[in-house]
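Below you will find the structure I want to go over with you.
All protein chains but one are shown at their positions in the complex.
Here the chain labels run A and B in written order, and each chain numbers its own residues starting at 1.
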Amino acid sequence: MSSLQAVPARYRIVSRAAETSDTVTLGLEPVDEPIAPHQPGQFAMLYAFGSGEVPISISGEPGRPGLVYTIRSVGAVTRALCEAGPGQMIGVRGPYGTDWGVTDAAGQDLIVVAGGIGLAPLRPALLAALAARERYRRVTVLIGTRTPGDLVFAGELDTWREQGADVRVTVDRATAGWRGHVGVVTQLIDRVDVDPVATLALVCGPEVMMRLAARALSARGVAPGRIRISLERNMRCGIAECGHCQLGPLLLCRDGPVISYQRAVPLLSVKEL
Amino acid sequence: MDGPIPGDGPLLMEAAALDSLLEALRGAGYRVIGPTVRDRAIILDELGSAGDLPFGWGVSLEPGGYRIRRRDDSAAFGHSAGPQSWKQFLHPPRQKVWSAHRTAGGFEVEAADEPAPRLAFFGVRPCDLRAIQIQDQVLGRGEHAGSRYAARRAGVFIVAVNCTEPGATCFCASMDTGPQAGPGYDLALTEMAGEGTHRFLIDVGSPAGAGMLAGVPVRRADNATAGSARSAVAGAADQMGRLMPADILHDLMAGSESAARWDDVASRCLTCGNCTMACPTCFCTTVEDVTDLSGDHAERWQLWDSCFDLDFSHLHGGPVRSSPRSRYRQWLTHKLGTWHDQFGSSGCVGCGRCIVWCPVGIDLTEEVAALQAEAGQAQNSPTAPPHAQTGGEL
Partner (left out) sequence: MNDPVPAAALADHAFLRGMPPDEVAWLARAAVAVSLPAGRRLFDEGAPAEKCWLLTSGQVALDLHMPGQANLIVETLGPGDVLGFSWLSPPHQWQFGAEAVEPTDAFELDGATVKALSDSHPELGYQLVLRFLATAVERLQATRIRLLDLYAAPSRDAGAR
């Protein structure tokens, strides 16, 4: 039997939490043999019966039993997954891809920059760091989101602060009653205290936002090799045999989705690569 | 006679004995696939007998042109660049991956486990043999060692045919894949069809190959005949219609991202994807999830796909590679360049099919020469433009 499964493992939804009007976090328990544990940053192909598969990054705390994914409804398959409820069965193939490597920040500052739903793939890395807080110097979380109502994991931010993270949120557009930061997330990067030689930065969000955030971090002196981003391309098989997720020399299901900004920069600067 | 041993020197077989070899293969449980004439082309299909081979048929090849023609001799393998390659048997165009059906508690999934057919490939050109090995690397090794491709591949018996007469669009010599077959065959034939004689020099490449000749009338080849066959193959290397600078291709492709030549080829390319269908190493697939009308039964099918298809790079409401320029660039830079980074070899074997089967006759050797010239000019020009920068203007 191949180490790369082609047949989905069956899981049952045991919890469903609406994060925003179009984003849902599902908790899953295995029906069949559970898949190998995810590392933060990895993804699985989630299958909705009769609908299809989509690649979704793990968003739950590593080491806990079961699987947690945060899904935004943007198409037929994600809509089916977002509408599914506790008791329903879905298929899971994975885990695939590279991980954030958060332990590479041991003894150093960890900066996590999230844009929109990009906070979901970063959450496992952050939770892993907070669970071993003494291994890291400063832990800073900078979150950019569209409006206050679009903030995912809003109820956890205070817990993260209590566990020793400096969490700052900015919105592109305020709504009535918001008294926090208003502006692009790169403004938060400009204002935070950065130690250029002892920092690991993890960035996730829309590709434009990641480019801008990585540039802002570079401008503060963080080496491109110490900035990691999570790239996305059309994925079909997840197991490096269909050719869809190519970005230049990389097959993102195997060489990504997490790659260093240093490796990404020459690829992202070519239009339509 | 005693069973031949691999490496013990070539053998000789009369063309009349081909049926004996085919029967030996069938007797061993193989379905024999080989070239045959159909619909005014030489295609690959199951051979009922040696008579199905395209004796006396050759081809006229040019960019965007393929015609079969009558040869002066009765050679069975005097042709190349047919519309199909062996990949359709190892990596089928449509395969069911799994099926699933609804149950009270959810659904159940069954992998589609068809037993791998026992196939004998009869008439594999050296370029196509290398192409099979390239696909082995992509689809059948490492983490793919347990894949269905690997299962199909494990059972295949390969009778290669060395080339003595390259097609007008061939360039296997440049890509170091021919005209002599490299290791990986069970038997390799070199055809000698002349006045009054029609026979094959046979090289044994494996114990299975040796065993298959047990009941076939073969004799030790004399030095003169063997020498004549060898030099015919070696001579073919000097008759190639095209050349490729294989050793600089990876770096040339890597540096070509903003080349003007891509606009030139894009003005001709129809993005029809014929090249990807005909190419023996192109392997990209997509998956299709389908249900029946009741919605209770679902199947996942794997289908050939092409990077020329607009949907191939679909992301967030649109394709990443939208322009024909970007799609042609993706195909060529992958085939000749980033394939090295991903799989450790070139993706091109010099078979020339993409040249022949392109409806507008785009010739990748010509495109490479133009890219090389453009890169050379850029290097020598004192006003060479800097690499494209992302903007910072107002």
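Heads up, the rule we're going with is that a contact is a pair of C-beta atoms (placed from the backbone, for glycine too) under 8 Å apart; a residue touches a chain by one contact, two chains touch by 3 or more.
It should be emphasised that the depicted structure is a prediction, and the values quoted were computed from it without experimental measurement.
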Identified contact with the non-displayed chain, of A:Pro37, A:Gly87, A:Gly164 or A:Gly180: A:Gly180
Of A:Pro8, A:Pro40, A:Gly205 or A:Gly243, the one touching the omitted chain in the full complex: A:Gly205
Residues of chain A (touch criterion as defined above) contacting the omitted chain: 22, 72-74, 115-117, 144-146, 150, 170, 172-184, 186-187, 190-191, 205-206, 208-209, 212
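By our rule, only the chains that are shown with their structure count from here on.
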Whole-Å gap between the CA centroids of chain A and chain B: 40
Sites on chain B touched by chain A in the complex: 97-98, 100, 102, 105-109, 111, 138-139, 143-147, 257-258, 283-287, 289, 291, 295, 298, 302, 305, 307, 312-316, 320-323, 325-326, 330, 334, 338, 341-342, 388-390
Chain B contact footprint on chain A (complex, rising order): 1-4, 6-8, 10, 12, 31, 49-53, 74, 88-89, 91, 211, 232-234, 236-237, 239-244, 246, 248-249, 251, 269-273
